[in-house]
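Here the complex is missing a single protein chain, while all its other protein chains stay put.
After this line comes subunit A, so read on.
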Amino acid sequence: MSVQTASTNQATGLLNGDLRDRLLKPDVISGSEMLLRSLLLEGVDTVFGYPGGSVLYIYDAMHGNPDFHHLLTRHEQGAIHAADGYARATGKVGVCIATSGPGATNLVTGIATAYMDSVPIVVITGNVPTSAIGTDAFQEADITGITMPITKHSYLVRDVHDLPRIIREAFHIASTGRKGPVLIDIPKDVSAAKAKFEYVDKISIRGYNPTVTPNKLQVDRLLKAVEKASKPLILAGGGVVYAGAGQQLLEFAEKTQIPVITTLLGLGGFPSAHKLWVGMPGMHGTYASNTALQNCDLLISIGARFDDRVTMKLDGFAPTAKVAHIDVDPAEIGKNVPTDIPCVGDVKIVLEQANQKAKPAKSEAWIGEIEGWKQQYPLRYKDSESELKPQYVIEMISETTDGEAIVTTDVGQHQMWVAQFYKFKHARSLITSGGLGTMGFGFPSAIGAQMAFPDKLVVSVNGDGGFQMCAQELAVCAIHNIPVKIVIINNQVLGMVRQWQEIIYDNRLSHIDLAGSPDFVKLAEAYGVKGLRATNKEEARKAWQEALNTPGPVVIDFVVRKDENVFPMVQAGTTLDEMLLGDYE
């Protein structure tokens, strides 16, 4: 695998040196060349994409360009999930390119995934020439219209002169405030047209001024509430990770002595080995986290948006708590849960300010109480010698990597087991589709993460269902020797659907059997990727060790017990204290 990282300015993220001077020349160039130059100037070192008729000028400009690194996926969905994984792993903006019509619509799932999880992505789509727009031309789709509800902003470029400014704005919008995907739709004639390249250094967008510095009075109110509280609780979400505020959160929690629960996207935002960490809350959260939520007297949500998978039935959520909400997006405050202390701003800056004056809460007894719940009801499962348990596989991966790997997951039971049984130490070490719950996300997002960090261990944990939604990207791993360790938790069913049908739909198992799946070892081998299989604990350990010792990509098919369920479980429509505890009961 070869990845070239252009030297970039730490402060601005923009490119340094000779290349920058060369790129900034006010030459008369095509829109396509402008796009490439602008991307390089934005510090983009890798883009993921798939060519087609409407982007041929852009791909032509890439030909022989030694500065530009493009990775050809096998499906546009693979490209955008890879760009997403790249963005989540690095915090930088991910970029993907697709052609008009079907190329663009194949991105829709990935754009929605990034939108729901506030991931900065710039999506470049081609479109038919401006003269043909609106005529139902070949491969025409109104992609700006289609994606309007799932982008932070979008552009349809009508004039090549606007292109450098638009790209600059797109990167700015994607990566500031509440981050998110921005789409730039470039008609074919615009990518062909020539104009003088004028790169704007400064941008100002009148309707866009995210509030990053909080109102001091609100921070003071928060601190006063902390001092008065005897059962305070921090709910930390993806916003902590995205703002790079892990250190500030740790300091705040320690100074105030407040226990911390982290949402799925917040995992890694607070070290899981810390004594103040309680676990993940919500539908498959820990007993201690959910019980703490239902009994706290002050709930401080930090960069979390009270998703319904966390709150469950809103009426009855955290019934005794005063709610403080820190978020960079003002629209999140009061959206789902009434807020007593709103605090709009960048999570990192808010916490830095709070840390200056933070005093401890009277939380000693409360911490003891939570510790009791943790002891009484830890996450556990009934292990088996005859069958391989999925939880065992995750524990094994967690122990052998010691929390130092980047783990991506797909969606379903295995995702929840990773959330429960992998011990996360670092921010950005879990890459998972939280908001949209996108099957097919896990594997390609790992390719993006690995491209960003060629030397890190990247483990992609998938179910046998979701893996088959983007399995074709094995070709990309093979051809570029991208050393992702692709774990399949193979239970031969749509596990989470089966679990719901079993528990909620009276065990009427409907269309969940994945019989007819390929032999995943042979599938891997067909792509030129090493394939391994394990059906018991010993084989599992052996296969996993062999995978770790293999320098390239490996698929490991862990054939696990079919009927395993994820517990605890809170059913939709009920409150957090109505947990099904599975093996405890």
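Assume a residue touches a chain if its C-beta (ideal position, glycine included) is under 8 Å from a C-beta of that chain, and two chains touch if they have at least 3 such contacts; residues count from 1.
We adopt the following convention: contacts and distances are computed from a predicted model.
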Hidden subunit of the complex - UniProt protein name among "Winged helix-turn-helix transcriptional regulator", "ABC-type Na+ efflux pump permease subunit", "Acetolactate synthase small subunit" or "FAD/NAD(P)-binding oxidoreductase":
"Acetolactate synthase small subunit"
Which of A:G64, A:G207 or A:G368 sits in contact with the chain that's absent?
A:G207
In the full complex, which of A:A273, A:L314, A:A331 or A:I479 touches the chain missing from this view?
A:A331
Residue of A:G17, A:P102, A:G145 or A:P319 in touch with the missing chain, whole complex considered:
A:G145
Kindly note down the residues of subunit A that lie in touch with the hidden chain.
144-145, 148-149, 152-154, 156, 173, 178, 205-208, 329-331, 333-335
